[in-house]
Structure formats: C-alpha cells, structure tokens
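Heads up, one of the protein chains got dropped from this complex, but the rest are sitting where they should.
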Amino acid sequence: MDFASNITISALFQQALVGLSRTTILFIVASGLSLILGVLRIPNVAHGSLYMIGAFIMYSVNHFFGGGQAGFWMAVLLSPVAVALISLAVERGLFQYLYEREHLMLLLFTFSITLVFGDLVKMVWGSDYRCVDLPAAFQGFFTILGFPFPRYNLFLIIIGPVVAFGLWFLTNKTRIGKIARAAAVDREMVGAIGINVSLVFAAVFVIGCFLAGLGGALVAPTQNIRQGMDHAIIIEAFLIVIMGGLGNIWGALLGALIFGLTDSIGILVWPQFAIVFPYVVVVIALLFCPKGLLKSTW
Amino acid sequence: MVKESILSERSAWKALAPWLAVFVLLLLAPRFLPRFQVYLTGLILTTGLLAVSLNLVLGLGGMYQFHHAVFYGIGAYTVALVITKTALSPWIGFLLAPVVSALFSLAIGLICVRLSKLYFGMLQISLGSLVWAVVFRWYSFTGGDDGIHGISVPGIISSTDGAYYFSLILTAICLIVMQRIVNSPFGRSFQAVRDNPVRSEAVGINVKRVQLTGMVISGAFAGIAGSMFVVIEGSVFPELMFWTLSLEIIIMCLLGGWFTFLGPMLGAAIIVLLRTVVGIYTEYWTIVLGLVLMLLILFLPQGVLGYFLESYKRGGGKAVQEER
Partner (left out) sequence: MLLVENLQKSFDGFMAVSDARLEVEKGEVVAVIGPNGAGKTTLFNLITGQLRADGGRILFKGENIAGLSPYLICRKGIGRSFQVVNIFSRLTVFENVRVAVMSCNKRTFSLFSKAKETSVYETGEILKSLGLTEKADRISGSLSHGDQKVLEIAIALGNRPELLILDEPTAGMSPEETRDTLELMKLLSRERGITILFCEHDMELVFSIANRIMVMQRGRTIIQGEPDVVRNDTHVQEAYLGGADEGI
C-alpha cells in the first residue's frame, strides 16, 4: 500500500480547497435537515431524495434551455423552487396530518416518501447517469498561490457563507424565524397566542427542502447525477447535524467543514477508506460533547 | 397454589399446541412444496428472525435501533469469511457469527447509548453506514460491492431442503430462547425501562446497562439470522447491511405489530411475499413498498396483528396502547 506517499503541499492545498467546496454542498443540505429536525423534530430521511430530485431537475432545466449561461442560472434558480413546491405538496397533502404521531412513525413516513420518490425518479429520468456541463465562465481554473483551482469550486466556496448568512438572518431577524424558534420550544404556547403552528411548520419544512434542492442543483455539475445519490448524502447530513448540534446553523456549518475537510484530506492519506476519517472525528467529538459541538439554539 | 400451577401448565400446553402444529407443518413443507417455495419459506424465516430480533430492542425496549441490518450483515459476512478465507471448519463460522455481531453491537452501543432517543437512532444509522462503507470498499477482504458468491456451506445443509431445515430449526431455537428472554426478569426490566427510564433508574436499575445488554442480545440474534442467509443464498453482499434494509425491517415490525412477540415474523412474511409477487410484474418494487408503508402509517399504526388483537380484545381494557 502506497500509504501517504503522495502527500505534497500542493496536493494538500488543493484537496483542502476541494474539501471546502464540498463543505458548501454538505452545509446547504445539512442545514436544511437541521432546520426541519430542530423545529419539527423529524429526522427527514426524504431530504436525500429531494437533493437527488434537485440535481435531476437541474439537469433537465439546463438541458431544456440548451445549457450555457442561461441554462445554468435558470436551472440553479428553478430546481430548488420546484423541489420546494414538491415538498409543499407533500407537507400539505400528507404530512400535516401526522404531526401528533410518534417520532418513529414520522421517520418511517419520510422513509416511505423516499421509497416512492426513488422509483418516481427512476420512472422519469431512467437509471442512466446524467451529467451537467458547466457554462464557459465556470470552466477552467484560477491560479491561487501558484496552484490551479477549478473556478466552479471557488464559486461554491463563496456560496456557502452567503447561504449561511441568509439562514441566520431568516431564523434570527425575521418574524417567521422567531415564531419557528418559539414553536420548536413550545408548540402549544405558540398555538395559544393565535399563531397557526401548522402553517409555520409547513414554511419551515418547505424552506428546509428548498435547501436540499439547492444543494442538489449546485452539486449537479460536479458529479454524475444518478440513482442512489440520495442514500449517501442523507447519512452524511445526519452525521453533520449530530456533530454540529441540533438545529444550530453554525453547528451545521462547522460539522460540514470538519466533514468536508477530513474527507478530502483523507483521500490523500488513505484513498480506499477516506470515508473512515470523518466518522472517526465525529465519534471523538461525540465522546467529549454528546450533544454536539455547538449548543443547539433552541 | 398447586392446583393453580397445574392449571396454568395445562393452559400453557394449550397455548403451545398451535405453535407445535405450525412447526410440524413447516417440518413437512419440503415434502409437498416446490423447491422455490421451500427456498422462499426459508427466506421468510430468516427475515422473520431478523425482524423479531429487532423488535426485542425496538418494541420491548423502546430504543430507536435504526440500523439493525448491520448486525445481520456482519453475521453473514462472518460466516462467509470464515468459509472462504480461513481453513477453519464452517461450523466455527456459524458459532462466531452471533459473537462477532454481538461485539459490534457492543461497540456501536457504547458510543450511542449515552444519547437521547432520536440522536441515538441517527448516530446508529451513521455508524452502521460506516461499517457498510468499509465492507463496500474493502475489495481484498470482503469482495467490495460485488460481495462474496458461491460460498460452499457444509454438505448436509447445502441442498435447498438442507438449508431450509437448518434455518427452520435455528429459527425455532432462537424464537424459544428469545421468548424466554422476553419473559425473564431482564425482559420485564427492559420493558420498564422503555416505559419510564427515569423511574427505572430511581428503583435501582442501571438503565444504560440494560439498554446495552438488550442491544447486544438483539445483535447476536441478528447475526444468527445473517448466518442463515448465507446458507440459503450461498452469497453475501453489502446491501445486507445497507440502511434502507434496516428501515425495511422496522416496517416489518410495524406491519406485524410491535407489541406482539411474533408480529414482526408475520410482517416479514408479508413483505418478502409481496416483494416476490410484485417483482414478477414490475421492477418498481420500492414504490409499492413505499405506498404500503404510507397507508399503514395513515390507517393501521398498530400493525396487522395488533389490529386483529385489538378488535379481538375490544371491551376488555385497552392493553395495547399506542406509544407516545
């Protein structure tokens, strides 16, 4: 085994940047999951499916507009919106009737949605791999400190903090955010002062799913879009949320950062089992802080 | 008092009689069933044992064991690896399967058991997925995503009938032992922990240790189920420990009803049969499963067996209550 023989400063630096762009995707998906988990107390397994659907819609919209600049931007904007609409339909049509049930039932219900969506995606898009070509502006490399770095990855690294700030603003500075946080702590109380809790939940659910769709749309140009990409991301998102602290946006960011970096650096150290590194970090983190690295905000 | 115990013994026999009949019927099954159906029955027993073992922690202990399939897969891989990679007798593999699964249970349990319910489940899913990922990539040892095929089990259990009898007898033994555990002081204490952990702790029960013990026991039985799978299929693959299978097993428990001992077995039978039948007509099996699950949650949350028991019991105090 050529263990650790190919580690150079340059490779390390590049992998770190790749890890950072991966962080953005992980963060966007995990923060949506965390939001739903924090307010609705549901580990939404279907989150991964929505991410996958986001990626497939990105492909179709981009394809429809013939790719290029227009196709890319339309797709990035439209696919999260489409995913949000799907989730709205699911929430209003089915989910809202189940809030009083046990957590386990809700989890299984989201799993049933995963199963249905999985096959629906197969029916609509088939089981082939799909690829999205980047518009010219995003192709090629920047040179950073003498190292080549893909432009699109840099774009992703910038998007991450933007989304984080937007979410922070939404949950801390807007009325709906404040209501949602209050509802997370005490459902009945918020209901008692005349706020329609069910609608607040719907809003949170849709926003969370929107983020899943956005993550899927943004990841689409960087990898093959395929069946099963939903299964992998949801486990990673679970892990990030657990590590970061329930319902804490900055926790999700920190968790995603740790996950993304350990994963991408791990690829240098031990390519075959790079996946092991983030897990080890999570287990160590949990041994010291069983409730996650950052305090849950609600 | 003496009279009472004789009476209860007699009623115990009465309760046992139908099960004996079922067992004899299953013993005779290969004589009148075609080969495929014998194989299918063996698969149902294996999956059923897996579901019953999950229900030990899920239904009895109220723990969110979200990734039970890992222990099933580990049991299967233990047997497969002992047979293909070592010169040891295959039987040692069958003995090792529950032990290795129990050890993994212990390790994952030690990390998870300190967390509260939902966290416990989510972390368990994640850690289980790590085991899956390692198995999935370790080509030189586990065969990676291809798995290991053509595993030659000892001659006596290698035929369809042999494999069937192996799984039938093992299932019967495991069910008896598990039934015994459910009705043991430990089983009752586990139930008490499910009902009210705070109070359990206050009456001197070491709650975490009870939960850990429950996990280890349940993991061991899942390992046995895994070893049965190897005998029936002759191969192992990473899907055996993929998290979606774990949730499928939970569906089996839900479908059969988790407040009954054998409910999960019924649920497993329904799912396995449904998959076989649906598989004939369409490749879209998961959407069917998803829709079944949705309908189940919406209309029959106490499970099929639970539903019948409830309507049977109706009027005589509501013993089966929905968990909050």
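Letters A and B name the chains as they come in the text, with residue numbers starting at 1 for each one.
Definition applied: a contact is a pair of C-beta atoms (placed from the backbone, for glycine too) under 8 Å apart; a residue touches a chain by one contact, two chains touch by 3 or more.
Since the structure is predicted, the reported quantities are computational estimates derived from the model, not experimental observations.
Note that the absent chain touches B when the full complex is taken as a whole.
Touching the chain that is not shown, out of B:A15, B:A87 or B:A202: B:A202 (per the contact rule at the top). When the missing chain is restored to the complex, the residue among B:T78, B:T142, B:T213 or B:T286 that touches it is B:T213.
Only one of the listed residues, B:Q37, B:S89, B:S116 or B:S184, touches the absent chain: B:S184. Hidden from this view is one chain, which touches subunit B at 177, 180-181, 183-189, 191-192, 195-196, 198-207, 209-210, 213, 217, 317-319, 321.
Keep this in mind: only the chains that are shown with their structure count from here on.
The centroid of the Cα atoms in subunit A and the matching centroid in subunit B are 32 Å apart.
Every residue of subunit A that touches subunit B in the complex is listed here, in rising order: 41, 43, 45, 94, 97-98, 101-105, 107-109, 111-116, 118-120, 122-123, 231, 235, 238-239, 241-242, 246, 272-273, 275-276, 279, 282-283, 286-287, 290. On the subunit B side of its complex with subunit A, the touching residues are 64, 66, 111, 114-115, 117-119, 121-123, 125-127, 129-130, 133-134, 137-138, 242-244, 247, 250-251, 254, 284, 286-287, 289-291, 293-294, 297-298, 301, 322-324.
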